[in-house]
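Just one protein chain is left out here, and the rest sit where they should.
Per-chain numbering from 1; labels A and B assigned in written order.
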Amino acid sequence: MTEFLQHLVNGVSLGTIYALIALGYTMVYGVLKLINFAHGDVYMVGAFSGFYLANALGVARAPSLWKAFVVFVVSMMICALLGMVIERFAYRPLRRRARLTALITAIGVSFLLEYGFQLPSIPGLGIPFPPGPTPRFFPQPFQTVGWQPFGVYVSNYDVISFVVAVALMLALQYVVFKTRFGTAMRAVSFDSQVAGLMGINVNRVIAGTFALGSALAAAAALLFAGSRPKIDPLMGLTLGLKAFVAAVFGGIGNVPGAMVGGLLLGLAEEYVAGYTVSSYRDGIAFAFLIIVLLVRPEGLFGRVRAEKV
Amino acid sequence: MTPARAFGRSLLPFAIGLPVLVVLQGSLRGSASIILMAAGINVILAVSLNVVNGFTGQFSLGHAGFAAVGAYTAAKITTGLADVQIVGLPVGLSDELIFAAALAAGMVNAAIAGLVVGMPSLRLRGDYLAIVTLGFNEIIRVIIENTPFLGQATGISGLPARTNVLWVGMGIIATVCMAVRLAESTHGRALLAIREDEIAAEAMGVDTTGYKVRAFMISAAFAGLAGGLLVHLIQLCTPRSFTFVKSIEIVAMVVLGGMGSVTGSIVAALTLSLSLEGLRGVQQYRMVLYSLMLIVLMLVRPEGIFGTREIWDLLPRVFRRRGAPPPGTAEPGTGSGGKLA
Partner (left out) sequence: MRTPRFVVVLAATLAVAGCEKKQQGAPAQGGAGAAAGAAKAGGDTILLGHVGSMSGNEATFGASTDNGIRLALEEQNAKGGVKGKKLALKTLDNQGKPEESAVAATRLVTEDHVSVLLGEVASSRSLAMAPIADTYKVPMISPSSTNPRVTKDGQKTRPYVFRVCFIDPFQGTVMAKFARDTMKISRVAVLRDVGNDYSVGLADYFSAKFKELGGQIVADQSYKAGDQDFKAQLTAIRGRNPEAIYVPGYYTDVALIARQVRELGMKQPLMGGDGWDSAKLYEIAQGALDGSYFSNHYSHENPSPVIQDFVRRYKERFGEVPDGLAAMGYDAARVAIDAMNRAPDLSGAAIRDAIEQTKNFDGVTGTISIDQDHNAVKAAVVLAIRDNTAKYAATINP
């Protein structure tokens, strides 16, 4: 029973991270019908901006809460900007083209970020940028404190990351469903041409969507790196893939779906690895996904759209 | 056309290609030969993936998985039969025959894998299909890594060095002939119809799922061929050669060449493979330059190098084949692949 509960805690802590990244995939897909392959690498850039900021502020020497807050918010802003830049230069010129075209530039951007960050540092810059392939230690804003209720180990990082993630998701839910921007976003996602005719600035909405998704990826990166303080240029590869799976699982294009999908994927992986053969962990996660898709091809929360001729 | 003539016609490209390949085989040495063979294997992979992604408009992200199935089948056969000689044949010929049989078995197994994956999943659309094929790719890798019979992470080493320019060349000719002739056939027209508008195709009485599954199987079989050739080139069969990153690289070749254009796939596969090779000397900067090239090429020419056209569509009309205009160019103005809003 203890083991079962421990898996539950672990799974939720992992799942919330998947969910935050999956939100970026799903929102971009919603408005552009594009799998943003570079999203996992935006996540990586988020972790590294946090790393450089934390070092500049001296978080490792004198950790404090407000420094952590500054690092958190500024990293999110940097990634939001990065997301908008990627959209403007790699995707917007191809928006009226076949969808797979933008997919290839997405792959290109993804490679560019991954391999660009693996380059040796530029001398004379003062900071080690690009970071190079060696993993870096992410400075911790505060000490890890653990509790053990009923033999289940929970750390303060687990709690904080869960609370922040849920708060961000609630905030996003508010933005999407209660604000003018969110309404515009949903309109663009429903039919971008008609939305344009209704006076919505489609370009601005799409740029905003990228900014929002990328900022969430940065938040996920910092929450994740706080308790697992190893960051490297390829850290977004596997995690991005899994988050994408989670987004599809929940019904891609659907915001609550991504949250539930991420959480369920985290739990599924955790229980599969914990109770069966862990060497099949990835395989079983995918097999599970495939079965779900075969039974419910539109994902858990996706709507079946009648196909028009 | 009588069956005999049709048979003769299908052998024609091989008959023309064989002398050229024999000369190449005799004249190429060392790095030139291995670089061309590696690029040629990429051509096979790209052209075969084009059947699914280009002709049919389905989005498969698991091509390396099928290549792995073919590769492991062929590798198991050639290592298992390493000491066997077919009675009454000289050693060299017997080895080549065993290799041919191993490649064929690899193609069959890959096709079966294509059927198993395709049957349930081709009901899914677009990105869901992508994730299922990608998942399949990962599942294949996980299975290999957990099976001692397949050598787990180290893979199967000590394969005989059977792949040469001749084999790769024949593989390319076979794949290209398959793709070109498929595109011109009734079957191919059905696939193009599915790509342009699946619902309309279904309304016209095209068995969409059936055609898609068959296209998937054909594509998988040739991926299996490429896998078999690759592992006998480097004499090693490991799961590291067939990751989903490899699948993504093949998709990039297809889209860059132009969805549905066989010539485009060939040119793109050669361009990407050879320019990556040319950039090898610049170390870490290689992949950065490669990714920039990918982005710039796509921005400059979004429909791919060739769009949906083939090289012979660009020749003056007199040189074109008689009969119906080539597929995909019925309306040159609007024919660029997959008008997905």
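The rule we apply is simple: a residue touches a chain if its C-beta (ideal position, glycine included) is under 8 Å from a C-beta of that chain, and two chains touch if they have at least 3 such contacts.
Computed from a prediction, not measured in an experiment: that's the story for all the values here.
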| item | value |
| --- | --- |
| In the full complex, displayed partners of the excluded chain | A, B |
| Residue in contact with the excluded chain [from B:Q85, B:T209 or B:T271] | B:T271 |
| Hidden-chain contact residue, picked from the options B:G171, B:G224 or B:P239 | B:P239 |
| Residue among A:Q118, A:T209 or A:N254 that touches the chain left out of view | A:Q118 |
| Per the touch definition above, residue among A:V59, A:C79, A:V176 or A:L239 touching the missing chain | A:L239 |
| Residues belonging to subunit A that touch the chain removed from view | 3, 6-7, 10-11, 13-14, 115, 118, 132-135, 137, 144, 146, 148, 153, 155, 224, 227-230, 232, 234-235, 237-239, 269-275, 278-279, 281-282 |
| Residues of subunit B in contact with the chain not shown | 28-35, 38, 141, 145-146, 152-155, 157-158, 161, 230, 233-236, 238-241, 267, 270-271, 274-275, 277-278, 280-281, 283-284, 286-287, 297, 300-301, 305-307 |
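The rule is short, and it goes like this: only the chains that are shown with their structure count from here on.
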| item | value |
| --- | --- |
| Centroid distance [mean C-alpha coordinates] between subunit B and subunit A, Å | 33 |
| Residues of subunit B touching subunit A in the complex | 53, 59, 120-121, 123-125, 127-128, 130-132, 134-136, 138-139, 141-143, 145-146, 199-200, 203, 244, 248, 251-252, 255-256, 259, 284-285, 287-288, 290-292, 294-295, 298-299, 302-304, 336-341 |
| Interface residues, subunit A side, partner subunit B - complex | 29, 33, 35, 37, 90, 93-94, 97-101, 103-105, 107-112, 114-116, 118-120, 241, 244-245, 248, 252, 277, 279-280, 282-283, 286-287, 289-290, 293-294, 297, 299, 307, 309 |
